[in-house]
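One structure is given below, encoded as structure tokens.
Chains shown are a subset, placed as in the full complex.
The first chain written gets the first letter, and so on, giving A and B; residue counts start at 1 in each chain.
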Amino acid sequence: MSNTYGTIFRITTFGESHGNAVGVIVDGCPPNIEIDEAFIQSEMARRKPGQSKIVTQRQEDDEIEILSGVFEGKSTGTPIAMMVRNADQRSKDYSHIADRFRPSHADYTYQEKYGFRDYRGGGRSSARETLARVAAGALAKMILAKVNIKIQAYVSQVGPLKLTTDYKALNIPNAETNIIRCPDDAVAAKMIEFIDETRKNKDTIGGVVSCVIEGVPVGLGEPVFDKLHAELGKAMLSINAVKGFEYGSGFEGVEQFGSQHNDKFYADEQGNVRTQTNNSGGIQGGISNGEDIYFRVAFKPVATIMIDQESINDKGETVTVSGKGRHDPCVVPRAVPIVEAMAAIVMVDFYLRNKAIRLD
Amino acid sequence: MSNTYGTIFRITTFGESHGNAVGVIVDGCPPNIEIDEAFIQSEMARRKPGQSKIVTQRQEDDEIEILSGVFEGKSTGTPIAMMVRNADQRSKDYSHIADRFRPSHADYTYQEKYGFRDYRGGGRSSARETLARVAAGALAKMILAKVNIKIQAYVSQVGPLKLTTDYKALNIPNAETNIIRCPDDAVAAKMIEFIDETRKNKDTIGGVVSCVIEGVPVGLGEPVFDKLHAELGKAMLSINAVKGFEYGSGFEGVEQFGSQHNDKFYADEQGNVRTQTNNSGGIQGGISNGEDIYFRVAFKPVATIMIDQESINDKGETVTVSGKGRHDPCVVPRAVPIVEAMAAIVMVDFYLRNKAIRLD
């Protein structure tokens, strides 16, 4: 069951990095949604390899095919299956690691858990699985567009380089105009240079993706275990390489006093209930309060480096793992659409769940 | 469904802070576990109000009653229901907030979501719900004890005061000898003083709880969506007042290069596969690798302060919310057993799930 996410709007993904195909079934898409295939494809393009000099140079078109659930251009309410055939599969690139465990990869844990693994490119543990999430997320975004919920993510940190500007002062769409996806062009330039340098050193570096959700109605999220931020947190932590999640004031908020941190309510000119500050990150008691939701997601440095590393093989012998193949020096530029996709999936799910709780 | 957590080992909680009772049904407890009621009660005592001068002075015994699922002192494999009758209910303490929304509480969001709320002490959004989690967590700990998995949490930050010592250098059980539950007595003393000062200022402060899980076998956690750290993250983020979660190298890890961050494998003298460092926090590809799991949980300052605050009522009129009643100036000392309980519930669930994935 671990390959399914969501309650009402539910995605189930399949596929390994070097198998026949990677894909997803989206169950619970409302009927009568116009399905814009070009938009899905454009979201795929934001995630795909080879899109710039600071990402992996693998060439994959990641062309999505819709297999079911759409009739005359609209969703029918039945499962929408989508699939990408794997192309540029250099499985031979991986024969050298068939018997050995790459440091900080899932090779060892998969081997132990299942007694057997598809060693080609990480198999199921490969981030290639996330293309299925982006396809499903594109559907989710189309649904959210109909209810005016908007999700935007951007890179806010690469290694030691932090974008400290508050998101409200940023022109977030500008992030899509540079290859690192940071809305501040000056900081972006430094980040790109830093990654380029890191790549030349055959090394990798971590980063942070920030995300803002606007237009959320009051009342989404469930109390107790399925709090809106708990699900967002799980969704983000389920993305490859993620090490942390914080929303609103986050870890910094612990240093504040209650008198500073509390968000005071007021009624705006239209009579809407608003808060003067938003340390709550748009969520109180696990439920959206109508303010912007914002959160940050920490990504570790990519585990595959081009430097030789000592490790062991499946017999416990010391071996050298050499970095081969074409890999990302930093995941965050390609992670931006994945973060948005998972956020969109969570929001659609809660939107639909919320319809089911009241009789009227 | 939002009041249920877990897949195989599953808890469903009920109860409001000023209703008749708060309790839990634990479904999926393996049979033949000896149930130590005194241990459950001792865990309840670690969470209960009035236990020290730095927590709320409400007096509640929180005496647990087991209603089902135990026969001749052992679990039968059927649901174990446990309940605490609410005592010291000063519902009148809350009549002054029946029509108004306390800042950074869930009053407004519950009102909007349900069109109606139990305003007494936060009702279902009260942290009183967590006593049910602690009772269930005590069961989970008994099960984990049989498979030698051990969970220990402690306070590692209060406001600006941080315990920076690596957990391996700490005597964690010492945390239970002081009222803030910090293993370093010197830091503990400062934290206690800081909280006491904050309380005198009628204010509240945030903090961080750290948690270490030892003895975890290789292979727990599921790939893709139900990664071990994703579930731990959701479980922690579902606790009242939590704003962030990070494991292993966490947010700091993003500043490292891959060559620094990667955990190199080696075989120890017994032939066990180990890693030289543990930036992975005991989890690779979402699955435990046999090293210690460790993580940090950020708690915001308690929203209820004794200082008057401006807010609005349900008619949108500006009103003053005065702090009344007996509240915690800082949640972290009482949060320690809650963090442990949720971690224990997650670990038992994955332990049992793992048995179901292989045929042999």
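Things to note:
Definition applied: a contact is a pair of C-beta atoms (placed from the backbone, for glycine too) under 8 Å apart; a residue touches a chain by one contact, two chains touch by 3 or more.
Only a predicted model underlies this, so the values are computations on that prediction, with no experimental measurement involved.
Of the identical chains making up the complex in this file, 2 are positioned in the shown model, whereas the full set numbers 4.
As a convention for this text, only the chains that are shown with their structure count from here on.
One finds 26 Å separating the Cα centroids of subunit A and subunit B. Listed in rising order, the residues of subunit B touching subunit A in the complex are 1-5, 7, 13, 101, 103-106, 108-110, 112-115, 124-125, 129, 157, 159-160, 198, 201, 203-208, 218-219, 221-227, 229-231, 233-235, 237-238, 243-251, 253-267, 271, 273, 275, 279-281, 284-289, 296, 298-305, 307, 309-312, 316-318, 354, 357-358.
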